[in-house]
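Omission of a single protein chain aside, the complex is shown with its protein chains in their original locations.
Showing subunit A:
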């Protein structure tokens, strides 16, 4: 059996008591079953040999036992299922923790798939397979304990055939387990091939290759069918052996009892009782085989999950957790106090490298004066986003210091507002999206923030206004609108330091215009740093910092920098010939 991925160990250990509880319930149900079998055998014996019907007391006992057994079974089943969900919850939590601690970005889409559907595959492992393994040991033992004193010969038959089952399964099984897994892989592959072509359908259609691909699909599918059936023929063999041995065991017990009955060597009551128990002896072993695929599925899912959380052992991304959960503006202060409290930001000799990579920043120094708008410019990969992460305290520099009004970033007092290149479309209403950093802000404040972000027009367009829902994945909002919402969020948070990461892709014209206008409002009483991609932004800035070679290579006003032969000129020249022509025109 292939070993299970380590991420299942923790829930297994934590749920051991609960698993034992389920095992005990199952065991108790087994004991009641034995008692019921005895009652039935005894009653039949009385009816057949003594022609006496059961007493009311006997019937009452049977009724009580029946109810007890039903209750025990329901409890065991229900608790086993609950156990599965608990295990799912634990794995999911671990996954979330791992993903939150990751230093590299989460592959998009993988989360929804693995986080919800993947955990569905883990639950049956705990709810069915693991209890079945306990039961496969427990119930045969209970039955044996009862049968040994009743009829040693039958006990011998049972005890003799039982180990044969795992033994034979092991013999064939060594091949069969791998075949079982191979069959699993085969079936998955056949379906993957089909899904692959469906995924590429637009392309296949565009190339007018539909008939050819259909033919291919049919050929491949029937070839895979043949292969799979060949594998199944062997894979089902283990079930056949199991079934055969179980049947053989029951038949042997029946024959031995039958002849001893004929020769008068055993009472009918005992014989019947043992015969009733014999199938129950093999049943849990048989159902274990049925649940084996739950193990295979859990295995596959756990491996995929483990791949997502694997780098959790890496140093926790040098990211200090936000020290306090309360948000700065939850008191909903007026949007901008009269006296400007814009901070001064000092970056001195800062160096930073991601683990195992060349340094991004080396001895980088600059100062942002209070109340200024600074544009940060650089080729992609020059470290603009890293610098913003350092300034908001998400990363800590390996050397040098960063001070926001004398306080290290990340402290509650210095927490800046930050808008990423592509804001995440949070599910909920427009108002909720704006209130993300200030959950208790009143409606008027939200409206004012939307106004300042030039987002009011598209909010007013929706019939439900502020309560309009944002669909899953941001459906119904353009990239530019989403960005304006994020800007409104920054206005509402009212942080004195604002960090903006401008998108490199262009936005719709309306949004572009609105965002440039909003930027002017933002600089009032705040210190603003923009990782800029827009010429308009750069022109509007009080100062341009050009990031190259891990430090600020050039700084000053855009027109001045453009005129001189320096890194900014080289940057602008990296564009296409048409861009050069356009810039020439603009500068005229």
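Here is the rule we go by: a contact is a pair of C-beta atoms (placed from the backbone, for glycine too) under 8 Å apart; a residue touches a chain by one contact, two chains touch by 3 or more; residues count from 1.
Rule of thumb we're sticking to: contacts and distances are computed from a predicted model.
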Unshown chain, UniProt name, "Cytochrome c biogenesis protein Ccs1", "Cysteine/glutathione ABC transporter ATP-binding protein/permease CydC", "ATP synthase subunit b" or "Thiosulfate oxidation carrier protein SoxY"?
"Cysteine/glutathione ABC transporter ATP-binding protein/permease CydC"
Touching the hidden chain in the complete assembly: which of A:64, A:563 or A:579 does that?
A:579
Which residue of A:18, A:138, A:153 or A:200 touches the chain not shown here:
A:200
Which one touches the absent chain: A:14, A:48, A:460 or A:563?
A:48
